[in-house]
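Only one protein chain is missing from this complex, and each of the others stays in its spot.
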Amino acid sequence: MDSKQERNLELSPVLVPLLSVVVALSCGAILVFIQGINPILAYKVLFTTAFCSLDGIAITLAKATPLILSGLAVAICLRAGLFNIGAQGQLISGALASAWAGYTFVGLPALVHIPLALIFGAFFGAIVALIAAVLKAYRGVHEVITTIMLNSIVIALADYLTSNPFKEPDQPLTRTPKIQASARMNELFGLPLGFFLAIGFSIALWWIMRNTTTGFGIETIGRNKNAGWYAGISVKKTIILSMLIGGAVAGVAGAVETLSIVGRFEPAFNAGLGFDGITVALLGRANPLGVIPAAILIGGMRASGSTVQFEAGVAPELVDLLLAMILFFVTAPLLSKFFKNRKENVAMTSGWSN
Amino acid sequence: MKTLLEIHEVSKRFGSVIANDAISLAVNEGEILALLGENGAGKSTLVKAVFGLVKPDSGVIKINGSVMESGDTAAAISSGVGMVHQHFQLVPVMTVTENLILGDEPKKFGVVNVKKARAEALELSEKYGLHVDPDAIIEDLPVGMAQRVEILKALRRDVKLLILDEPTAVLTPQETDELLEVLRNLAKRGVGILFITHKLREVMAVADRIAVLRGGKLMGTTTPNESSESKLAQMMVGREVVLRVKKTQAKPKDVLLAVKNLHVNDDRKLEAVKNLSLEVHAGEILGLAGVEGNGQRELVEAICSMRPRLSGDVLVKGRSIPNMNPKAAHLAGISHIPEDREKHGLVTSYSIADNLVLNQYDQAPFARGWVRDLEKVSSNGEALVEKFDIRAPGSSLTAGSLSGGNKQKVVVARELSQQLDVVVAAQPTRGVDVGSIEFIHTQLIAARDAGAAVLLVSAELDEILSLADRIAVISNGKIVATFSAQEADRNTIGRLMAGLAS
Partner (left out) sequence: MEQLVKLGTRHYLAISFIAIFAFFYSKDSLVATSVLYTAIQFALPLALAAMVGVMCERTGVVNIGIEGTMLISAFTAFFAGAILKNTVQGMFIGVFTGAMMGLLLALMAVSWKMDQIIAGVILNILAAGITSFYYRQNYSIPSTLNPIDLPIVGAWPILGPILSFHGPITYFGILFILGLWFALYKTSWGLRSRAVGEHPSSADTAGVSVTKLRYVNVTIAGAVGGLAGSYLALEAVGIFERGFTAGKGFTALAIMIFGRWNPMGAFAAALFFGLTQAVTNQLMIDEVVKIPSQFITMLPYVLTILILAISAGKVRPPAAEGIPYEKEKS
């Protein structure tokens, strides 16, 4: 391999997502312009709100935190060749579980209460993922459909629980009681505590994938499950393990959001986090470290959504549209065709059979 | 005599590999031209260009005098070219009739006339003496019968030039003779035949003319009269080829691998291995001869614990291997060179170094408990690349960029550099260039001499006759005979492989 090719291989994992964002933003600009709004103004507001003030940065990072975690949830499963669209449902069940732990246990010190609530979140997120994982491992049912179905089931179930057994008494709204003060995740050096937690997870998972036998096992099954079996790695166990990790991390995402921002569980809470997680994971090339910049970008865009409407007159749904386009350009090999190197196998899913 | 096919200065490259380099050839009416060359010489690419499956970079192809548009299979077919492919181009779940009519169905207003199609199938079958059941489903058919369908499919469209790509790879010696007879008859009717093979015996038996390709170039044309097997081998490889590997007499000791009353199913839940037993001693190579599809794959996978054993036992050094646990089989001392290197043997997007520790990644020294020792993996990679002469600039190169022969060397390097108790080598030199074949054969002999029990499963009878100390023949899931290398006789083995009593 000559040096020029080698250089391309190193750059393009960064270049392609970067270029995708630029191209998507340009397309978005055209659409905004057609509506009679100044795209430059719109984008300026979008980015300055998110990144150009200390307050803005704090909000951006707060928004990025659950995105990093749900992005990780999808990314780890992608590495195993699984498409975890269920991050949304796993996240919600984690949020509800952590809220319950947050308001039920009284008199615990924060040092105990917060980790406990997080563990509840991780556990219930993992359980939801486990259902899809077992169906895939033992019945060969494709995880795309099961996880999407589970999302809806979890949402309905959470709605029921929050309207009945877990409902905050003496008031009409569908929501749980507030969590105890000891369960609240506050700030560290002015930045949300959850953010540091998310970064920590990201680094830990990156290290695990690169340097441990577990990581090698997951990676191998993801790339060639037949060779993995030949090498003695259990395909079924790997499917279950990676989905459990994904579900747990997504559950933590929901938990962090509950304990840091919302302070209780409300069914209408943050509708799109799980799906943004997919975009984050793909933008970050399913790399545990790569999801961090991706999440910050998307978090920033979401943070400034309402400001953009107020100051530039564009609906905050513009962000949804932009994200859809970013996803399109990142995954369609339009841009990577400019770099004629080997395609990276982000996902090995193909069809319904194993 | 009319010239049916004219290939003029055809070139094709795939990336950095030059598959065809300015090749010029002709095939005449009623003649059988054999296209000879080792694996990777460019034979398949050339005929695929004729058939429109591959677009040449330059050159002209003329069929019956008119120039062919490159890459147009439909045009090639309507010009009278038929092709019998190495890997059958048949839809497994459809019937013989459906496969025969595909692409040119008898129909009215788009609706297929099934009766007419069936009648046609039977008619064709009669005409060429290749009997098939029109309603049989392809995946239920034995390989020889499926090939007949493949041939009929090619003959159906009023073919003037018939191309066959390695047709005898899956046939017993008897079936091969039958096929060659069919070809001779076709030639007598005026059909031109272009026949790809790497088997010298067949070429000498049936060809009118022989063209030899090496490294993408045409080395020359000759006839059976003017040549010999060894001369052809030399043209194919460019140097003197050792047709039989040198080895000393075997000194077998204890039984290291024992298979007892094994029953295994195939992927379609049909019994593939039927109450099979065998033993391999330390210091010997047991060659398992058989045409593909007789249960070898299932047997090998069951021995290596990759496929469930319905009943029966597999013992290494007297201890039973657990069912469905490749890791345990490996730890018990089985080294497995799998039949399908791309599927089981390698992760092509991993580096060579990672592939070299694929099934030991979690054992010392490549891992200390949970944490991998990436440096050791790397240095091991460099060492093995050198020792096994793997043609790559370094062990961090992606395995997918290696040639077939070198990929196989990676697998062999990995399996033969570990503790050698039992070596199971399944089709170890399939799709591999001659140089690598010689190398791998030498390595297997070395393993034997170091005291390993080697089970060599191969569809290439010559390979078995060359390497094995004892030979067992598998047919229809059973061992039908066993003899020592000295007793072995090509003809007898051929008959046994076909399931006929000796």
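Should a chain be cited, it is by its letter among A and B, assigned in written order, with residues numbered from 1 in that chain.
Please note the rule applied: a contact is a pair of C-beta atoms (placed from the backbone, for glycine too) under 8 Å apart; a residue touches a chain by one contact, two chains touch by 3 or more.
Predicted model, so just to flag it, every value in this text is computed and none were measured.
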Hidden-chain contact residue, picked from the options A:Thr146, A:Thr238 or A:Thr258: A:Thr146
Per the touch definition above, residue among B:Glu38, B:Glu98 or B:Glu415 touching the missing chain: B:Glu98
Touch criterion as defined above, residue of A:Ala75, A:Ile114, A:Ala253 or A:Leu282 at the omitted chain: A:Leu282
Selected residue (touches chain absent from view) among B:Lys2, B:Lys107, B:Lys231 or B:Arg368: B:Lys107
Residues belonging to subunit A that touch the chain removed from view: 83, 85, 135, 138-142, 144-146, 148-150, 152-153, 156-157, 159-160, 163-164, 275, 278-279, 282, 315, 317-318, 320-325, 327-328, 331-334, 346-347, 349-353
Positions on subunit B where the hidden chain makes contact: 14, 48, 51, 53-54, 73-74, 77-78, 83, 85, 87, 89-94, 98-99, 101-105, 107, 110-112, 153
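We adopt the following convention: only the chains that are shown with their structure count from here on.
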Distance from subunit B to subunit A - Cα centre to Cα centre, in angstrom: 46
Subunit A to subunit B touching residues, read off their complex: 1, 211-214, 216-217, 220, 223-224, 226-233, 342, 344-345
List of subunit B residues in touch with subunit A within their complex: 304, 306, 325-328, 330, 336, 338, 343-350, 354, 358-359, 361-362, 367, 370-372, 374, 393, 397-398, 400
